[in-house]
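Removed from the display is one protein chain of the complex; every other protein chain stays in position.
In this document, chain identifiers A and B correspond to the written order of the chains, with residue numbering beginning at 1 in each.
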Amino acid sequence: MSIFTNKSEKLFIFFFFAIGLVIPLFLADNVFYINKISSMIIIAIFVMSLDYLVGRSGLITLGHAMFYGIGGYIFTIIAPEYETVNFWIYTFYVMSISAFVALIVGFIVLRTSGIYMIMITLALSQMCFYYFADSVDYGGFDGLFIYIKPETSIFGFNFLDLNNESHFYYLCLLSLFNCFVFFKVLMKSSFGRVIDALKENPERATALGYNIFHFRLIAYVIASSLAAYAGYLFALQYGFVNPSMMSWEVSATALVMALLGGLGSIYGAILGAFAYEGLHYVLEHVTQYWMFFMGCLIILMVLTLKNGLSGLLSNLVGDKENE
Amino acid sequence: MSNIVLEAENLCKFWGGLKALDEFSIKFYDKQIHSIVGPNGAGKSTLLNLLSGAYQATHGVIIYNGKPITSAKSYEFCRSGIGRSFQKTNIFHTQTCLENCCIAAQQQIGGSFKFFQNRNQNKFIIKAALSALEKVGLTERAKTKASQISYGEQRQLEIAMVLATNPKVILLDEPMAGMGHEESQTIVKLLMTLKSQYCIVLVEHDMEAVFELSDLMTVMVDGQHLITDSVDNIRSNPLVQDAYLGNDDEVF
Partner (left out) sequence: MDTYFFLVQLLNGVQYGLLLFLIASGLTLIFGVMGILNLAHGSMYMIGAYLAYYFTALTDSFAIAVIISSLIALVIGLLIERFLISHLYKRDHLDQVLLTVGLIFIFNAVQSFVWGNDPLGVEVPSALSGSIQLTELLEYSDYRLFISLICICVAVAMYYIINRTKLGMLIRAGESDRAMVENLGVDISKLFTIVFAIGVVLAALAGIISAPIVSLVPGMGEHVLISCFVVVVIGGLGSIKGAFVAALLVGIVDTFASVLIPEISSMSIYLLMSLILLIKPQGLFKS
C-alpha cells in the first residue's frame, strides 16, 4: 500500500529527494550553501512536526519552539562537555526526555482547546524562554556552546562525520525523509484514523467511546519530541544553543511556513519551509526592510491561496480530489 | 417482560435556576422500543444527553445492567454499550461511509494504539463496519464520501455508526427529523428489525412513526415525567390528551 495521498505529493517527494541526494555534488566547494540547505531541512523537520499537530490533529499551538529549544538544551546539558559521545544514543536521550516534558506540558495545555490553547502554549513557551534567559547555569541570553560534535558509529561502523558539512547534510536529509515516512505511516494507521476523527468532530468521537484526551496527548508527545530532534540537529549544526531558539517568533514563523505549505499535508511543510526560507534569504539580500515585503507576501497568500502551496501544486498536477 | 437494561432514578439536571429535568425516573427494557415524547423544551434531549453521558447529572442515578454509571466519563458510556445518535446529523463528512463506521467499530474492536499498522489491515473492523452499513441498507454507499450522500442516507449512516459500536442500548435523538414520509418509512422499517436485538430509546416528533413503533411510551412535560404506558393506553388516556395532545396548538 502506498504511503502517498495523491499524485502531486508523490511527484514532489520524488523530485525533492532526488535533487537533494545529488545537490552536494554540485556544491562540493561551496560549504555556505550546503550549510544553508541543511538548516532549511532542519527547519522543515520542525515545521513538519508542527504541521502534524496543527493540521492533522487540530491542536493549534504557538509554543512549539519550546520543544525545539529544549531539544538543543537537553543535549548540551546532559552531554559531557569535552568528550565525544554517540549521536544515536543521545538522539534517544534527547527524544525521550523531551517526550517526558511534552507529556507534562501536554497534560496542562490539552485541558483547553482552540484559541485558548494558542495562548497557553504561547505563555508556557515564553516562561521556558525566560527560564533559560535568566538562568546563570545555562548561560543566560548567550546560551551554551557545544565544543565537540558527537560521532555516529553504529556497532563500530562509522559512516558519517558530523564535522564534515556534506555528511551532516546527508544526515539531515535522511532525518527529513524518515520523518516524512513516519508521519505518513502514522496518518494511515489505526491511530491515525482516530486522530482524523477527533480533528473533524471531537464531540462525535467522544460519543463513539474515544477518550480524546489520550489521543491528543500522544499526538502532542510525538510531535513535540520530533521538534526536539530538529532542535538537537540545529544545536549540532551551529555548535550552540540559546533562548532565542524558543522565542515566540520561531513558533509563529513555523506556523506561517506550515500554512504556506498547506496545512495538514505533511509534505507541504517541506514546501513551506523552503519557500519561506528561500524568500527570506533573497529579500534579506535585497533590502534591510525585508520584513515589510515578507509581511505583504504573507497577507497576499492568506487572501489568495486557500490550501497553501501544496494545494496550488495539487491543482497544477490535476489531482482529482485532495484527499 | 424482558430484563431491565437501563434505568434512571430521580435524575435531575439544572441549568442555573432552570430545571431542565426534575426528579425523573424511568426504566428501559431489553428488545423493546421505548419512545419519549413531549412538547419542545420538555427535556427529552436533556434526558438523552444524560443517559449517553454527554451531560453530568445534577443529581440522581443512572443504572446500567444493575450497576450505577452516573459518575462515569462520557466516553465510557459508549464503551459499556450505550450508543447514541444525534438530532443534528453528526458524522465525519470528509470520510467515506465505510470509514465512518470503521471509526465507530474500532473503539470496540481495538487497535487504536497501533501506530504503524495500516488502518485497513484489521479485517475485523472492516467486517463490523460493513455489517453495520448492511443493516441500514447503505452497502452500495460504502466508498462514497459522507458529505456526498443524501440527507436521508446521512441519517441512516448516523444509525449505522451507532450499530458499529456494538451497543446494547441505542439512544436515538429524532432519527426522522427533517425527513419526508418515504424516508421516514425506511427508518421505521429499520427500527422494526433492530428491535429484536437491542434496547431502543426513541425520542421523536413524528407521532405516526412513534405510535407505529413503540412498545412503551413516556410522555414528558416541563422536565417531568407525566406517564409511561403502552401505546394504546397512552392514546386513550385523558390526562395525556388534556395536558399534551389536546390543548396544545403545536403540530408534531
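One rule holds in what follows: contacts are C-beta pairs under 8 Å (C-beta built on N, C-alpha and C of every residue); 3 or more make two chains touch, one makes a residue touch a chain.
Because the structure is a prediction, the values reported are computed rather than measured.
Participant: Check the whole complex and report which displayed chains the hidden chain contacts.
Facilitator: A
Participant: Looking at the whole complex, which of A:26, A:100, A:130 or A:281 touches the chain that is not displayed?
Facilitator: In the complete complex, the chain left out is touched by residue A:130.
Participant: Can you say which of A:22, A:78, A:108 or A:181 touches the chain missing from this structure?
Facilitator: Answering carefully, the residue with contact to the hidden chain is A:108.
Participant: Under the stated touch rule, tell me which residues of subunit A contact the chain that is not displayed.
Facilitator: Against the left-out chain, subunit A lists 54, 60, 108, 111-112, 114-116, 118-120, 122-124, 126-127, 130-131, 133-134, 248-249, 252, 255-256, 259, 263, 289-292, 294-299, 302-303.
What we mean here is this: only the chains that are shown with their structure count from here on.
Participant: With chain centres defined as C-alpha means, what is the inter-centre distance between subunit A and subunit B in Å?
Facilitator: 43
Participant: Within the complex, which stretch of subunit B touches subunit A?
Facilitator: 52, 54, 73-79, 84, 86, 90-95, 99, 102-104, 106-108, 111-120, 122, 125, 161, 165
Participant: Would you tell me which residues of subunit A are touching subunit B in their complex?
Facilitator: Interface residues on the subunit A side: 1, 185-186, 188-194, 196-197, 200-201, 203-212, 215, 218, 323.
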